[in-house]
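Would you mind keeping the following structure in view while I ask a few things?
Taken from a larger complex, these chains appear in their original positions, while the remainder are omitted.
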Amino acid sequence: MTVVPIIKRDHICKLAEQGKRVDGRNFGEYRKIEIETGVVSKAEGSARVKIGNTQVMAGIKMDVGEPYSDSPDSGVMTTAAELIPLASPDFESGPPRANAIELARVVDRGVRESEVIELDKLCIEPGEKVWIVFIDLHILDYDGNLFDAASLAALAALSTAKVPAKRFELGDDYPLPLKEPPISCTSVKFNNVVAIDPSLDEEEIADARLTVATDTNGDIRAMQKGLNGSFTREEIQKVIKASIDNGREIRKQLYENIGK
Amino acid sequence: MKSDIELIDSNGKRLDGRGPEDLRPIKIEAGVLHRADGSCYLEWGGNKVLVAVYGPREAIPRHSQNPLRAIVNAKYNMAAFSVEDRKRPGPDRRSREISKVISEALEKVILTEQFPRAAIDVNIEVLDAEAGTRCAGLTAAGVALADAGIPMTDIPVSCAAGKIDGHVVADLGKEEDNFGDADLPVAISPRTDEVILLQMDGHLTLDEFNKAFDLAVNGCHVVSEIQKKAILDKYQSASEAE
């Protein structure tokens, strides 16, 4: 367990009291976001997303398999995240730890609960054969805010994915049927300020984290609080507001990128 | 998942007869286990949860120790027989995520800096499950920690709210959880209303969120009273026994 140097914490907090962030951003401002799709030829869909120095790759693979017995007419989706040791000196190889599991589950719920993938259109033979969609997330470079980078990479990869019908002799390939996705925005709280899109330095000293996914209407589609601090009602309101505002901008950039 | 079940009728009555703001029946008993340093048995609707607290004690292995404070290890575990289709024993991804968010929530109220290098283990065992087990588990953990005499700034408490058939209601039951529109589990430190756990799945407008959030916080305060009574009962019966 690393003890974050007191000096770094003091520095970041002192800046915060002056209304400043370490990298000069406003508290409601994201780092530069870059989205690149179609980066892996073997995948049905893929994307590399950078938020500042943080870099996540998502790949979509599809297979034909059996549906769950309680939803015989629906395709199946599954999400896995690997915090591979490539991305950080602190990540170890081995079975996924709590952090990787939380990341995968939050991205998974963001896609699943909002029914981004139209699973009911992925049935091949009711009760027998459906499409299975695998979302695999590889964290390549970790400089904070994995949740947003991973969610966005998953959405960008899904948005450009083709159902590989030809490979399975099921007709021509066609785009994966999708609904409008909610966009996840994460804020952290430290020294009683709330800052969106935390860098690694900020994450390490943060008391609490809150991720809010919002849709085109500004409705809330998912939330996840983390870390061992707390939020007041007012702070939650503030985080939601910032998530709606930034979510709108990020959605615009995603749509431009995938030509929508 | 949608269904044809009408979850709330025209009079605002829910399937089990509750009004929108009503919680399911709750029963809490502190100090139910012999070996544990602190324990709690809780029934909440159809949920049955048992919590045992061990610690503070030296954290093992040594490299897991934090030289500045105690670590809090909540372990949420569902008994194989607690659900309709038998659950394979051992932790799955869901239970590991719940263990993580509950651990983080409890760390906020426990005075961990009093016990550097120590571990406080909070074992949450779900014996019978019926919607809302994470709220039930965190609530029972709060009582078990108090029973163990762990110093805390407050007794943490949890309650969910959600949306069913377009109505915002407190403390979703089984069908409401399965066929409802949204679920919002919340845990707070009740003396300050600080939010220590917050998750949401589903679809809520901002207004609905605010309404649901307030219902959940109100629910927390209702449950908090039951917690305090359980702890008092334990101390009274303990002092009577002397």
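Going by the order they are written in, the chains are A and B; count residues from 1 in each one.
One rule holds in what follows: contacts are C-beta pairs under 8 Å (C-beta built on N, C-alpha and C of every residue); 3 or more make two chains touch, one makes a residue touch a chain.
Computed from a predicted structure; not experimentally measured.
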| item | value |
| --- | --- |
| Overall stoichiometry - one representative per chain kind is placed in view | A x3, B x3 |
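Just so it is clear, only the chains that are shown with their structure count from here on.
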| item | value |
| --- | --- |
| Chain A-chain B separation of Cα centroids, rounded to whole Å | 27 |
| Residues of chain A that touch chain B when the two form their complex | 1, 3, 98, 101-102, 104-105, 109, 113-114, 210, 215, 217-233, 236, 240 |
| Partner chain A, residues of chain B touching it in the complex | 63-68, 71-72, 93-94, 96-97, 99-101, 103-105, 107-108, 184, 189, 193-206, 209, 213, 217 |
